[in-house]
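The other protein chains are all here in position, but one chain of the complex has been omitted.
For reference, chains read A and B in written order, and residue numbers begin at 1 within each chain.
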Amino acid sequence: MSDKKLIIAGVVIFVAVVAFPFWFNMGKAAPAPELELTERAKELNHGKCVMPTDYMQSEHMQLLDLWRHSVVRNAKRTFVNTSGQEFNMSLTNTCLDCHANKAEFCDRCHDYASVRPYCWDCHIDNPKETE
Amino acid sequence: MSDLLKPEELYKTDNRPPRTDWMDTPTEIRKGIACYAGNPKSLEYVGFPNARQWSCFDEDWQLPENWQEIIHEGFKERLEKFRSFKVFMDICVRCGACADKCHFFIGTGDPKNMPVLRAELLRSIYRNDFTKAGKILGRLGGARPMTLDVLREWWYYMFQCSECRRCSVFCPYGIDTAEITMMGRELLNLLGLNIDWVATPVANCYRTGNHLGIQPHAFKDMLEFFQEDIEEITGVLVEPQYNKVGADILFITPSGDVFADPGTYTCMGYMMLFHYLKEKYGFDVTWSTYASEGGNFGFFTSHEMMKRLNAKMYAEAKRLKVKWILGGECGHMWRVINQYMDTMNGPADFLEEPVSPITGTKFENAKSTKMVHIAEFTADLIKHGKLELDKSRNANLNVTFHDSCNPARGMGLLDEPRYVIQNVVDKFYEMPANTIREQTFCCGSGSGLNAGEDMELRMAGGLPRANAVKAVHESKGVNTLATICAIDRAALPDLMSYWVPEVEVYGVHEMVANALIMPGEKERDTDLRGEPLAGMEDADE
Partner (left out) sequence: MNVKYMYSLLAVIVLFLVSYVLAGTGTAFKVLFGIILPYAALLTFIIGFISRIMNWGRSAVPFRITTTCGQQKSLPWIKPNAIDNPFSKGAVVVRMFLEIVLFRSLFRNTRLKMKVGPKIYYQLEIFLWAGALAFHYAFLTVLLRHLRFFTEPVPLPVRLLETVDSFFRLEVLYDVSQFGLPGVYISGLVLLAAVIYLFLRRILIPNVKYISLAADFFPLFLIFGIAFTGILMRYVAKIDVIAAKELTMGLVTFHPTIPEGLASIFYVHVFFVSILLAYFPFSKLMHLGGIFFSPTRNMPADTRATRHINPWNYPVHVHTYEEYEDEFREKMIDAGLPVVKQPVEAPPEETEEKE
């Protein structure tokens, strides 16, 4: 029948579309990114962040948002973590102080997961904030 | 029908479904809705199986032993032969968009008249017999086995669908219940389950060429009777030609127009138009007694029967050596001609591409099938100023136009008849937009349901149409419902007198003939119906 060709073409398109991730990644290995901690990050605070690693992994964006809110709206700059330690709520001065290697720390995961946080809209490549 | 409900009793504003699931709601075949069973002689005449005397109200339907196998095999065969059937069985998502689009559902409130549920009656069996999911999940997957109750249900509801295709306009996948109903009826016919209003016209059309079984001499008698009427009204003697070999054009119209009022006036209209054209331009057209039925009751039976009846048109055109075929005002006839005839019985290579001998217009849209609709033909004549028309003779008519289902949704013949009407009458009003053109509502009696015994169904099914007529009757004073369908002309008068008394039903070419100034005519004081013309009310007193 005359529409056999159309149907076959449709099937080919269907397979091509459905199999897109397979052929797009053909021959590529895409291992999860390894994060690099700076020496300073390993040393300071006994190698611990402001909160436990698990929490930081999934909630760092939320924490940063809360910090921002607290600083900008309420002018409160002190963060007390669960073990009673105090930190200055500052992306640049606290976070990036240890994690100075944005490319190897922040970006690796963000790029891998295709996340574009708007942190860097303002905090461009960690110039030190002027006090 | 004396036991027909009154309009206010028939009209229900509450169409909520029953509490029990449709698969658990037994079908009660009701008088007033169901049609009489097909006469065994009619079935026999065309070689249909299991011809016997039976009634749908009988306990025993006298089915062949292996009826389930017949249905199963028939189903299977049709799934292979019709992609439409297979796809429509598979892809419905039951969104419900079609539900309140069906005139039979609106009128009867019976949930199984929702197009989606009508199709589910078949789909449930399809799932059970032909799909893995249905076999595994059973009832949960919407499947059920074929039983006698299901068969009764099929019969009851396949003959409560007029194949009007309105649902198909609204369906996001274009699922066409006409297609479902045609398959359902084909399957039922395998068991000899048909209604007499379809089966007997089929046999009659097959034998005599027309659905009432009128034999050739009587056919001619009828037209001669019209000749006398026309002469009396206009003073002009029209002389139709019959079975004329070598005529330019063969004219085929539904035989309903020859035998039943008010179609007869439309038929007189054709005769007058042809006479006018013959006198003025030497138009050479012949009627045929062999192919004297434009309508195709086979269409309501099976594709094969449709083809067997339709074959006569080309056969007669070939025998009479005409150039092309002109078709009269008819609904489903035109669905068959437009979408089936050439495929079934073509190619019509013995005919010429249709050209109007009067205006020279080439009907390029009909260049393969070689059959032209008379509304197209007349519209072209009027456009070229070939007809002398006196609109004032239709001054009493306050007209609205009912698009017939099949020319609307199986063809798209919408503006041609409107153009003709607007050139022969002054007062023309459209019904509400949701009820005309491709959204038109069926007369409620299409596809062979135009019987007497199912009057309740017909009046219920015609309700949406009548309601729309009523709207313009009340707001614009419309008193004339114009149509281009013979079944409409047979069915709508009953419908109008039931729901909207004071509205008369007219064929378009009746109005054309009223306005047409015939060469040599006397001063007319009545229209074709013998009613006084506007301003002539006192002429005879």
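Basically, a residue touches a chain if its C-beta (ideal position, glycine included) is under 8 Å from a C-beta of that chain, and two chains touch if they have at least 3 such contacts.
Predicted, not measured: the structure shown is a model, and the values here were computed from it.
Visitor: In the intact complex, which of the presented chains make contact with the chain not displayed?
Guide: Those shown chains that the absent chain touches are A, B.
Visitor: Consider the whole complex, including the chain that is not shown, and state which of B:308, B:427, B:489 or B:524 touches that chain.
Guide: In the complete complex, the chain left out is touched by residue B:308.
Visitor: Touching the left-out chain: which of B:30, B:72, B:278 or B:383?
Guide: Result: among the candidates, B:383 touches the missing chain.
Visitor: For the chain left out of this view, which of B:236, B:395 or B:414 touches it?
Guide: B:414
Visitor: Touching the absent chain in the whole complex: find that residue among B:160, B:361 or B:483.
Guide: B:361
Visitor: Give me the chain B residues in contact with the hidden chain, please.
Guide: 7-8, 11-17, 21-22, 47, 79-87, 90-97, 99-101, 106, 111, 114, 116-117, 120, 131-133, 137, 140-142, 165, 168-176, 179, 206-209, 215-217, 220-221, 241-246, 289-290, 303-304, 307-308, 311-312, 315-316, 319, 337-340, 342-344, 346-347, 361, 363-369, 371, 376, 379-380, 383, 408-416, 419, 432, 434-435, 437-439, 463-464, 467, 499
Visitor: With the missing chain put back, which residues of chain A would touch it? List them for me.
Guide: Residues in contact with the chain left out: 1, 3-4, 7, 10-11, 14-15, 18-22, 24-25, 28-33, 57-59, 61-62, 65-66, 69, 109, 111-116.
Following the convention adopted for this analysis, only the chains that are shown with their structure count from here on.
Visitor: Compute the distance, rounded to whole Å, between the mean C-alpha positions of chain A and chain B.
Guide: From the centre of chain A to the centre of chain B is 69 Å.
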